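In what follows, a single structure is set out as structure tokens and then discussed.
As you look at this complex, bear in mind that one protein chain is not there, while each of the others sits in place.
Every chain is named by a letter (A and B) in the order it is written, and numbering of its residues begins at 1.
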Amino acid sequence: MQKRSYRIVLILSVVLFAFTSQLFATGQTEAGSSDGPEESYMRLAWWGNPVRDEKTIGVANLYMDNNPNVKIETETTGWGGYWDRINTQVASASLPDIMQHDYAYMLQFVQRNILTDLTPYVDSGVIELGKVSETFLSGGRVDGKLYGISLGTNAFSLVYDPTVLAAAGIAEPDSTSWTLKDFEEISMEIYKKTGKQTMPFSTTDPKVFFDNLIRQTGASTYAKDGKSLGFTDTTVLKEFYNMQLRLLEAGVLVAPEIAFVTVTAEEGQLAQGNVWCDYIWSNQLASTQAVAENPLKMVLLPQIENAKRPGTFLKPSMFFSIPASAENPDEAARFLNFFLNDGAANDILAAERGVPIPSDVREALKASASDVNKVVFDYIGLVADNSSAIDPPDPKASGEFLKLFRDTTQEVLMGLISVDQGVEKIMKDGNAILAK
Amino acid sequence: MDSKTKKLLKRNLSSLGFHTAAVIIGFLMLYPVLWMISNSFKTTQEIFGQNSFSLIPGELLTENYTRGWRYNGTTTFTTFFKNSFIYTGFATLGAVLSSSLIAFGFARIRFAGRNFWYTCMFLTLMIPFQVVMVPQFIIFYKLGWVNTFLPLIVPMFGGVPFFIFLMVQFIRQIPVDLDNSAKIDGCNKFMIYSRIIFPLIKPALITATIFSFYWRWDDFIGPLLFLNKPKLFTVSLALRMFADPQTSTDWPAIFAMGTLSLIPVIVIFLIFQKYIVQGLVTTGLK
Partner (left out) sequence: MTSLTKDSPGKDLGKSLSERKALFRENLAGYAFIAPWLIGFFAFSIIPILTSLYYSFTSYDILGSPVLNGVDNFKNMVQDKLFWKSLAVTFNYAFISVPLRLLFAFFVALMFNRDVKGIRLYQMVYYIPSIVGGSIAVAVMWRRLFMADGAVNSVINLLFGLDVSTSWIGKPETALWTLILLATWQFGSSMLIFLAGLKQIPHFYYEAADIDGANRFRKFVSITFPHLTPVIFFNLIMQIIAGFTVFTQAFVVSGGSGDPLNSTLVYALYLYQRAFKYYEMGYSSAMAWVLVLIVGLFTAIVFKSSSSWVYYESKEGN
């Protein structure tokens, strides 16, 4: 009996020690690789999935082929894990040389001096921005300094299935002129004729939809300094809720118990054929289209009454930033330029991160773009002519505010509180959160 | 009918009842897992479509496996499985052996400060990992252990509180007389541990091995923080990389690789299970 226990341990040990060599081999290549005097070593980090990984690694390899002295170490995870890892790396001062960044977290990183100002690299021509219009760059600017370069442009949109409208005998909406009222009528009409419902306004983050409406009044969700709400007139907020409640009352709106469950694109109501439209960022069209029955179309969100300006804006889908602690920032900047402007590199990337910002790259890619990407390219072109400037990056307390907004929206739609109560909650608690 | 056949019939009936109940409940238990396996052969549309609850795929799409295994083309699941085996193997070996040593110390030796340290051990169990994650990372970073398996393996040699507690409970079930008679026979403490206690707590050791293997195999946050390079990724880490909320997700490949990742855990269970089922040969006792 005793012997048998030992035998288990023995077998385990043998199997394990077979792997030992491997373990230490890994350690050794590590030490050797960063030794050479001329070798330029840099770490590149991004979030994504295997498809994006393959493309990004492809560009890194291409860059290393062109510059044999450079060694790029790639570090990648999915979106969720990415920020856990990056935050831990900030705390231990071990950020990579170049990292993918998001608009939502930009300001906090800049305020803590974690990122490098890229302006000197632009001035010296290391990063070539001659073909890039300022509207694509402003998202990466804080107080006039450039902290991130957009890897693709994004805009919020209403995506719909034109065959549903055709079946209901309704004309397709015109981006530049249709109103919220039109939207309500179309939704009611479609439900009557086809039984297809309407999604509540952007359930993952209802603030995005509301933001578009409030921007049309000339105000914005957050005040410029991010310390309070950027609006005091609650008319739009009330209508935001009242319209959804009217639709819900009529059975047109998907019940909040269903709509607010976080699901994958494949499980979404549009993919399931239950609704006629959804509200997505333009770079989500590929995944939305992949699971939809018919070719989808994109339009701008409808206009409110007496709109003072377009509510839609161009937003960097993601940035490349260079941390202030980067050990090899110069190489990182050269790589960034390559990633941004090089034709061969962009052929590999194929606009997977969003519509590229240099006009020549954009034109070159558009010609060879897939049908889905063509829709996105056209939509971005449309937005470029019908947009207003992006608001400053989200303030630090925005995470908590978004939760408040989403929770309140659910409470209102589930009938747990009245519209007035909901509005008061957002105004009062929202200001308190932002003032913290 | 004489009483003997009656008894036999009764036993057969109760056996039939037992098996029927076990199979029906077993199917309910297993359905979600079977569904997952069946999804690994389906198309995305089948997985999420009208007939998504079906356990029988339209056609057996084995390319889900090849596509999933390929991962990003540069690093494949061959690497991830190898890494997972290294990490899980060493970590489990360390966790189980060390825990048994430590448990013996806590259960059988009265030393000053024993209760204090035992309480400290429970404290480490109760504090949520999320708040010690950052300072812990800094320690391993300063040690230069990031991007090696060391931060995942070495701490396991310090024992795992769950296993230590488990083994303490089992050791306390063994009469002290055994230790005493061994002592009279000239055994020292280590010999009592290795020759008497260790073999007698085999069910606990086996249970700990099965758990440790699964926990380490399934661990996500440790590998996420300490292993940045794809060539060091483990299976559980790679599996999470498939899903990205912003782009399309290859669900069939996730289910395929998810199914494969269950196999080692099940195999380990099957290998060690028989030692639980067999139980103790108790002739050595009393």
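The rule we apply is simple: contacts are C-beta pairs under 8 Å (C-beta built on N, C-alpha and C of every residue); 3 or more make two chains touch, one makes a residue touch a chain.
These figures come from a predicted structure and were not determined experimentally.
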item: Chains in view touching the one left out; value: A, B
item: Residue among B:Ile86, B:Val146, B:Ile210 or B:Leu227 that touches the chain left out of view; value: B:Ile210
item: Listed residues B:Gly26, B:Gly58 or B:Gly73, member touching the removed chain; value: B:Gly26
item: Hidden partner interface residues of chain B, rising order; value: 15, 18-19, 22, 26, 29-30, 32-33, 35-36, 39, 52-53, 98, 101-102, 104-115, 117-128, 130-132, 134-136, 139, 155, 157-159, 162, 164-166, 168-176, 179, 189, 193, 201, 203-204, 206-207, 210-211, 214, 218, 220, 236, 239-240, 242-243, 251, 254-255, 258, 261-262, 265-266, 269-270, 273-274, 276-280, 282, 285-286
item: Where the missing chain touches chain A, by residue; value: 80, 83-84, 87, 90-91, 108-109, 112, 114, 255-258, 260-264, 267, 396-397, 399-400, 403, 407, 410-411, 414, 416
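Following the convention adopted for this analysis, only the chains that are shown with their structure count from here on.
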item: Whole-Å gap separating chain A and chain B, where each centre is the average of the chain's CA atoms; value: 36
item: Residue ranges of chain B in contact with chain A within the complex; value: 44-45, 47-48, 71-74, 82, 85-86, 89-90, 92-93, 97, 133-134, 137-138, 141-142, 146-149, 195, 198-199, 202, 205, 220-221, 224-225, 228-232, 237, 240-251, 275, 281, 284
item: In the complex with chain B, residue positions of chain A that touch it; value: 1-2, 5, 8-9, 12-13, 15-16, 19, 22-23, 26-27, 30, 43, 45, 47-54, 57, 73-81, 84-85, 87-88, 91-92, 94, 264-267, 271-272, 281, 283-284, 286-287, 290-291, 317, 352
